[in-house]
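Single-structure report; data block below.
Here the complex is missing one protein chain, while the rest keep their positions.
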Amino acid sequence: MKELMGLINIEHEHDFLEELTYFRCGAATPFAGRYRLIDFTLSNMVNSGVDEVAVFTNHKYRSIMDHLSTGADWELARRHGGIFILPPDWNDPSDISKGDLRHFHNNRDYFHRSTAEHVVISGSQFLANMKYERAFERHLETDADVTCITVPVENVLPEHSPQLRINEDENGWVTGFSNDPENKNVFSNVYIIKKDLLLKLVDQCIAYHKDHFFMDGIKDNLPDLAIQSFHYRGYTMFINSVESFYRNNMSLLEPDHFKSLFFKNHYIRTKTSNEPPVKYKEDSSVSSSMLANGCVVEGEVQDSVLFRGVNVAKNATIKNSVIMQRCKVEEGAYLENVILDKDVHVSSGQKLIGSKEKPFIAAKRQRI
Amino acid sequence: MKELMGLINIEHEHDFLEELTYFRCGAATPFAGRYRLIDFTLSNMVNSGVDEVAVFTNHKYRSIMDHLSTGADWELARRHGGIFILPPDWNDPSDISKGDLRHFHNNRDYFHRSTAEHVVISGSQFLANMKYERAFERHLETDADVTCITVPVENVLPEHSPQLRINEDENGWVTGFSNDPENKNVFSNVYIIKKDLLLKLVDQCIAYHKDHFFMDGIKDNLPDLAIQSFHYRGYTMFINSVESFYRNNMSLLEPDHFKSLFFKNHYIRTKTSNEPPVKYKEDSSVSSSMLANGCVVEGEVQDSVLFRGVNVAKNATIKNSVIMQRCKVEEGAYLENVILDKDVHVSSGQKLIGSKEKPFIAAKRQRI
Amino acid sequence: MKKEIVGMLLAGGEGKRLGLLTKHLAKPAVHFGGKYRIIDFTLSNCSNSKIHTVGVLTQYSPLELNRHIGIGKPWDMDRQRDGLATLSPYTAQDGGSWYKGTADAISQNIHYIDQYDPEYILVISGDHIYQMDYRKMLEQHKETGSEATISVMEVPWDEASRFGILNTRENLEIYEFDEKPANPKNNLASMGIYIFTWASLRNYLIEDMKKEDSSHDFGKDIIPAMLNDDHRMFAYRFDGYWKDVGTVKSYWEANMDLLEEDLSLSLNNREWRTYSHDSHYPPHYVDQDGKVNNSLVTSGSWISGSVNHSVLFERVDIGKGSVVEDSILHPSVSVGSDCTIKRAIIMEETVIPDETVINGEQYDEPVVINQQNIADFNGVKGGR
Partner (left out) sequence: MKKEIVGMLLAGGEGKRLGLLTKHLAKPAVHFGGKYRIIDFTLSNCSNSKIHTVGVLTQYSPLELNRHIGIGKPWDMDRQRDGLATLSPYTAQDGGSWYKGTADAISQNIHYIDQYDPEYILVISGDHIYQMDYRKMLEQHKETGSEATISVMEVPWDEASRFGILNTRENLEIYEFDEKPANPKNNLASMGIYIFTWASLRNYLIEDMKKEDSSHDFGKDIIPAMLNDDHRMFAYRFDGYWKDVGTVKSYWEANMDLLEEDLSLSLNNREWRTYSHDSHYPPHYVDQDGKVNNSLVTSGSWISGSVNHSVLFERVDIGKGSVVEDSILHPSVSVGSDCTIKRAIIMEETVIPDETVINGEQYDEPVVINQQNIADFNGVKGGR
């Protein structure tokens, strides 16, 4: 099998999560109890046998560096290959590249030093538990220049609207890209491309002062390229707004969704920690909720996501909420439709209620 | 013993090495066959039992990140403590700090989470193989607020001129800082400070819009602080110009200097590699030179420093030169007073001659 | 490379009284406390006490134990010149021999210890559950100028005859060691934690190796020999939680102890963490029918039934209508629907069919269940 190398490119992703992304980039947003958004894509690559992955980061990259660290938790702490976290640090005065092309241009080494002939490229906002093997096989069989992974959705949701839609012929060849809201064939922003072609398109984009590799280099070159569309039909999410973030956390609490995402395929890897098991006390009452290790629960938790190390005191109630790492909810507090960022401390007797459409959000380290 | 934490602050160091620092910061400059400048300070800290070290980097920090990586080669890849490479990545719109105070302000966490009560702070341009234990003992004994390590030099060299000079009384208390060229008591830019005081001075500097922690926070507060001067009398170097870089490389080739720096104390740690032993062939002729692993030598090498993986072909001659990693010097080439950066390829028969005062420099990856 | 103190962790015992639990597994590697193995507690003690040079002596079924400890990464012991070393029996030019007793295991590895030229040596067992700062014990050892310091805890007088009792003077200097005395003179029981001055112990070990009638055991041979020679030896008092998990019953009790509110040992203590490996399982899920009280539950589990006063390891499934009480469920145990499980220890990967009833309350010890013996214990539903 010809080998595949990976690239996670978050240069063009904006920080959509209001208070939650003041100090971290979108890709580093905590999700589903113990993960960050980027874990899903990175795990998919690793689980597909990709053992070199570069991450093109934008600003606020410290959050990504801290999380991914050496890559050891993804089995990517290798002497050769492994993970390459590439923040923007460029010092070539003669460099004329723009947008994400600056990354491609300044990190050419990454592509040259590998023997892989194809690259799988992804953002961080499309979440699924999938392997790329089948798409890659198809890519090779059809000898496509590029293979785009698409999701045929049943209902178009708000988070689909910024995604490109793909038109294709009966053999899966892409005939057009658009943002047509009627088209339910949603592009996942994951694609496989021949490495030689990638390098050629990078040169071309730079020469013509372009600033977006996919839009300018691939989409606008469609007439000259053979692009396949590969349909993925498993459980998927697009997270690109507070609303989609909250709704998808809640939606994951449906047993079927939870099982599809976490138990259907390989496990999603994330940064490991030292948290002990969850301690349930005498009077705890928990239902339809997921709890990460390190929590201590004495109160009531319903339809909620608790990250690592959350403390829920006696008679406290948490409903339809997302409570991030090490939050403390004291006696008698009542939370409904709430998102608490890390280390928030809710005092005894407090009542916080948001709406399903617009949850109440508390930023990191607040005391309420 | 009260514990000591470390900080390497290279924010105010400029990239003095012309072509050699176009793409790397000064602290990452290769030196003495297999090291980078920063290795000396970092090793001194580790060899003194310091097991948490932060590095405040400036621009071009990728070179530092690549070199230090997880810190494993310095035994600093720890689950708790270890190394913290902190590039400038700040996103707090309310932050009013300036200069290196931005680092101190945005990385307060680093100081708070440690139980150490004192911090040893250093730049990267002062090179020695020393332990800080004795200076620290003295710091505690005298209950100094700050202890500055100074070097009483015999001959003032050009590289000493940017360094502060220290006046002290008979008990070692600092009475003044200056740049007086007559004063031979040169400040090494290494000092130990009480952590509480450090945090207090940081607040004060920020409140008054200062931009240089040592100059504004310590030097200008001398009347209010009890500052000790601790004399270090071992072999030392200051590297802050091409001239001092080259001269000190050459000076290290004196057996006494080499032994003082490398065999008198602990070993200087650096990034490990996989290079095989140096292969000397039939006709090689080498004298008064240091050679790092991975070299293959068939020609003549005199009074020179060869980094890892350098190839010296038959009848090639290298004199008084510094040849960095993986350079190839082909048959019959003649090099004298030359600095070659990494991966330079000198073709057969070429003649490159610089002067002792101004060596010939070739930037990375050139073919000559 | 000189070290002040080197730890020697005895992890080779068979743990016969743990029955099925140690049939194919070294006792220190037995699962404990919802995500740990027994040895994690002593290794974490070393790490938290900043003793990073530790030899782990293994002999019995060490495969999983070795895989678990590796080169000690979770305990920050993966170091270049010191760190953790696994010391298993080996052959040399004069042949090889198995470790014949606790002291013999150390004796056969004198060359390992000598590499570090230590002043002191800490000898501990990998099968006790406790959180202890060995540095404090070392400080006392140095202050008293002892040749040996033995950690002790007070036991109720009426139980003292079940322990190795140290008879001490008022200043805690030991003058006599009583193994399971019929009429105890004291109630300070040895916890099997020793600090020795290495130069002194080294001689006793070499002497002991020569004695054919010796059982090569610290408690039975080395300590009495040292006392006999009137060496200065002190007891070190420990007041915290300590438990030898040597039997199925004590193993079960120690797990259940973790559910107590005011235990001095806490897995949630951030100043004294218990380190182990972490998995990549998702957070556990309690569905709308699930009910959990007074229990530990770990990543990857799925609770549709009722769990009370139990310890559940990773990836445990509890089916709808099932009731789990006073039980310990090892990793990847799957309990079907409408089961009742009481006072049982269910071993790794056991699949329990729907409507199974396992009631350990009728036995003296909690029952240990695996896939092979499950039928023997399956009672009739409602027959409790």
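By letter and in written order, the chains are A, B and C; residue numbering begins at 1 in each of them.
Quick note on the criterion: contacts are C-beta pairs under 8 Å (C-beta built on N, C-alpha and C of every residue); 3 or more make two chains touch, one makes a residue touch a chain.
This one's a predicted model, so the numbers in the text were calculated from it and none came from an experiment.
Shown chains touched by the missing chain in the whole complex: A, B, C.
When you scan B:G71, B:G123, B:G294 or B:P359 for touch with the missing chain, the hit is B:G294.
Taking the complete complex into account, B:P276 is the one of B:P158, B:G176 or B:P276 that touches the chain left out. Contact between subunit A and the unshown chain involves residues 75, 77-80. In the full complex, the hidden chain is touched by subunit C at residues 14, 23-24, 58-63, 66-67, 70-71, 73, 78, 85-93, 96, 98, 111-112. Take subunit B: the residues that touch the chain left off the picture are 32-34, 73, 255, 258, 261-263, 267-270, 272-294, 296, 305-306.
Definition applied: only the chains that are shown with their structure count from here on.
Relative to the centroid of all protein Cα atoms, the closest per-chain Cα centroid is that of A. In this assembly, the chain whose C-alpha centre lies farthest from subunit C is B.
In terms of their C-alpha centroids, the spacing between subunit A and subunit B amounts to 39 Å. Per-chain CA centroids place subunit B at a distance of 47 Å from subunit C.
Within subunit B, residues 77, 79 each touch two or more of the remaining chains. In subunit C, the residues that touch at least two other chains are 74, 275.
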